[in-house]
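Below is one structure; the comments refer to it alone.
Heads up, one of the protein chains got dropped from this complex, but the rest are sitting where they should.
As written, the chains take the letters A and B, and residue 1 is the first residue of each chain.
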Amino acid sequence: MSEITPELVRHLGVLARIQLTDEEVDRLTGELDVIVDNIAKVSQVATPDVPATSHPVPLENVFRPDVVSETLTLEQALQNAPDAADGRFRVTAIMGEEQ
Amino acid sequence: MSDLTRLSAAALADALAKGEVSSVDATRAHLDRIAAVDGDVHAFLHVSDHALDVAADIDRRRAAGEELGPLAGVPLAIKDVLVTTDMPSTSGSRILEGYMSPFDATVVARSRAAGLVPLGKTNMDEFAMGSSTEHSAYGPTHNPWDLERVPGGSGGGSAAAVAAFEAPLALGSDTGGSIRQPAHLTGTVGVKPTYGGVSRYGAIALASSLDQVGPVTRSVLDAGLLHDVIGGHDHRDSTSLTDVWPSFAEAARSGARGDVLKGLRVGVVRELPDSGFQAGVSESFRASLALLEANGAEIVEISAPHFEYGVAAYYLILPAEASSNLAKFDSVRFGMRVTPHANSTVEDVMAATREAGFGDEVKRRIILGTYALSAGYYDAYYGSAQKVRTLIQRDFDAAFGTVDVIATPSAPTTAFRLGERVDDPLQMYLNDVTTIPANLAGVPGISIPSGLAEEDGLPVGIQFLAPVREDARLYRVGAALEALLEDAWGGPLLDRAPALTTRGGVS
Partner (left out) sequence: MAKAPLMDFDKALELFEPVLGFEVHVELNTATKMFSTAPNSFGRPANTDLAPVDLGLPGSLPVVNEQAVRYSISLGLALGCQIAPSSRFARKNYFYPDLGKNYQISQYDEPIAFEGSVTVELEDGTEVVVPIERAHMEEDAGKLTHVGGATGRIQGAEYSLVDYNRAGVPLVEIVTKPIYGAEHRAPEIAKAYVQTIRDIVLALDISDAKMERGNLRCDANVSLRPRGQEKLGTRTETKNVNSMRSVERAVRYEIQRQAAILASGGTIRQETRHWHEDTGTTSPGRPKSDADDYRYFPEPDLLPVVPAPELIEELRAALPEAPPARRRRLKAEWGFTDLEFQDVANNGLLAEVAATIEAGASPTAARKWWTGEITRLANVAGREASDLIAPADVAAVQALVDAGTLNDKLARQVLEGVIAGEGGPQEVVDARGLAVVSDDGALIAAIDEALKAQPDVLEKIRDGKVQAAGAVIGAVMKAMRGQADAARVRELVLERAAQL
């Protein structure tokens, strides 16, 4: 059995910025437990000698030249904003600090 | 002219080129069809207001003698995962309701440039997470073969649209089978190109290292025609391949002549669990193999010992990447905003918005992905899953050392009933066992109809897989088998689909 607990699920909800309800926490705890037990099998064959693949078709050094093009207008930038003021996106008060 | 909606894209394109029909007529016929049947099918989330204007412009340009592309004037349905400047793009999610993109996805821009006429945006599982389109925030799509059943997912809308003759062509996206599995369930053709073969720019990302955009059609040739329009290098997508691709339409045409089957080595995966497959699916698959063999192909058993770890690896990689890709939906720059109470901090607002804006399946996968990436679990889960990818690639490499293509049933069962599996995420996930390896390894895959399952009369598809960059091989082989099958059937499989009653359209 995996180590999925309601506390862990709640913590994951904080990390993922989703305000899970108690009911959701309970349900997800059960579901994730089953899923994690099933997916944990990847470690059976993932031995240290096997390299990881992060891109299915390997490429490298994909760059673009340092030339300005394709920018958004201010109107385009703000067109979907839930709230804006002074040409900027407006959000409610922030707790904490910049990283 | 007979019913324009029954024509293949290739036939319609011919008629347009010859001036026998106008794009306006073709477009109107499809809009009428949508109005007539989409109330039941619900393939579309949005129908374009200006499709007829676009069509009229194509007609004008053709009349003026302008050199137009082979598909100019042909209508196109667009999966809502692709952003469009003239229609909302929601990816099937409440959190993006009404979102208007300031730019077109590259595949959309190329389709427009080729003169295709966008009809509307098709329904999908929210953020492409699902195999049934029941996870759309805007209600499920129904399978045109049986409205009580799912059309598959996540691209159920695109598959149902072409199966219901609401569009001759559609664009889809395939992260773990979302083009091929709906093709299987709806009796249509779907292609997942080689990873990097088609630009992902403007495809709302689910899992960046797995996502590929591809064609959804009723014939292999039509898929090749559309692939020729949307494929090729795009400098806006760093993972886009710079290869010069052959014409896939040409590959389909040459394949239809059947020569490709002589001496073709077709691999069948020993480890795929026959037991988990519906009887009619296995029977149809074996019948197709027999037909291939009868026409000169050699069936070779191959071993892919790591495919069985594919689903597990997939359900680590996908949620991990998705948890990060979907972090941008936070109510700051776009999308829905929920302010829970008067003194809410921005943290509260983000968390409440994401709670209200995401459906259960999306939340489940974000939480799972967050877990898979979090400190202390990364190596055991995400890191291991990336190693499984290597092992699956090695399985493919070894197999393609002895065979030209691999064949599998496209999915384990025929279309299941709406609501039947929605509460069983694990069962739902296992649905993708045949399609997932291609996404993990980046190889191309095609699903074409192979027949109807005897027990329920529902469509079954056969999948072919080819080595990376060998998409053309799939078009040749797929078209060859398609020709043989349609010969045997006396016409396309979809001719046998029940007629939809024309009532309750969309406004």
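Worth pointing out:
As a working rule, a contact is a pair of C-beta atoms (placed from the backbone, for glycine too) under 8 Å apart; a residue touches a chain by one contact, two chains touch by 3 or more.
All figures in this text were calculated on a predicted structure; none of them were measured in a lab.
Considering the whole complex, the residue from B:Arg6, B:Arg61, B:Arg94 or B:Arg236 that touches the absent chain is B:Arg236. As for the chain not pictured, it touches chain B at residues 82-83, 89, 91, 96, 99, 101-103, 105, 200-205, 207-209, 235-239, 320-321, 323-324, 327-328, 330, 332-334, 346-347, 350, 370, 373-375, 378, 382. In the full complex, chain A contacts the hidden chain through residues 11, 14-15, 17, 54-55, 58-74, 77-78, 85-94, 96-99.
Quick note on the criterion: only the chains that are shown with their structure count from here on.
Of all the residues in chain A, the ones that touch chain B in their complex are 4, 8-9, 12-21, 24, 28, 31-32, 34-36, 38-47, 50-57, 59, 62, 64, 72, 76-77, 79-83, 89, 91-96.
Touching chain A in their complex are the following residues of chain B: 99-100, 102, 194-196, 209-210, 235, 238-239, 241, 306, 309, 311-313, 315-316, 323, 327, 330-337, 339-340, 344-352, 354-355, 358, 360, 363-364, 366-368, 370-371, 374, 380-381, 383-391, 393, 425-426, 429, 439-442, 468.
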